[in-house]
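My structure is below; once you've seen it, I'll send some questions.
As you look at this complex, bear in mind that one protein chain is not there, while each of the others sits in place.
So, chain A:
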């Protein structure tokens, strides 16, 4: 088992023929991901990377049975791409695009909420189930197959955590990059819940950062669930000053309850194994799984 994506996922790439889309789609295909085509409005009927190009997501769903999409569409048009995918019946919508206006995401989040789909991102590295499907921009070789699930707001910090886990002789079931924007589809709590409920996943790594309440919500859910699966946590940004945006649009301390210290306190109180040093993530995972 795994969550969100696996070897049977039928994946399309929106923004397929652009430079980002082309580069990462070819990396995904090389990894062995089941990419069944792509969408670029106006280029329908062409072939790109040996896969069919469609004008609309609806055509891709009808003709090749797409159920998962990865979006590389530029920020000004990305929210529209998300809504198009949801309308066409795509089940998993993974949005890599960084810099989407908040107002556009408010609209898109509202549009998709009653449709039967799950959004991951935006501004995220994507989702990977090792040896099955890489639906994102992460370096595939870092992620070896195993029993540890990873949830993270950040890209390179996810790779760092996965690398540390793998160096402990362990591996990954699925790593989910949920993104660092103020409005994201899948929350930390939802991602942790999926992994806790996945029989193959034996432990979860949850990496957060300053800003917002997502980690506290996830921690409270974990405590209430009574799950015995260990969760290892880290929150980046203990040294970040209040009121400044640290790279990710959502990474900003707004009050006393969204600092790294406050989040770690709640997580500890909920039974999560919190590490203060980002260099200790892998070691702690090995310890709690021993």
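Operating definition for what follows: contacts are C-beta pairs under 8 Å (C-beta built on N, C-alpha and C of every residue); 3 or more make two chains touch, one makes a residue touch a chain; residues count from 1.
Note that in this section contacts and distances are computed from a predicted model.
Enquirer: Given that one chain of this complex has been left out, which of "Heme exporter protein B", "Succinate--CoA ligase [ADP-forming] subunit beta", "Quinol:cytochrome c oxidoreductase quinone-binding subunit 2" or "Hydrolase" is its protein name according to UniProt?
Expert: Matching the unshown chain against "Heme exporter protein B", "Succinate--CoA ligase [ADP-forming] subunit beta", "Quinol:cytochrome c oxidoreductase quinone-binding subunit 2" or "Hydrolase" yields "Succinate--CoA ligase [ADP-forming] subunit beta".
Enquirer: Return the single residue from A:3, A:151, A:183 or A:274 that touches the missing chain.
Expert: Answering carefully, the residue with contact to the hidden chain is A:183.
Enquirer: Kindly state which of the options A:142, A:194 or A:232 is in contact with the chain not pictured.
Expert: Of these options, the touching residue for the absent chain is A:142.
Enquirer: Take the complete complex as the reference. Which residues in chain A touch the chain that isn't displayed?
Expert: Here the touching residues of chain A are 27, 75-76, 99-107, 109-110, 137-139, 141-142, 152-160, 163-164, 180, 182-183, 207, 209-210, 212-213, 234, 236-241, 243-251, 255, 260, 276-280.
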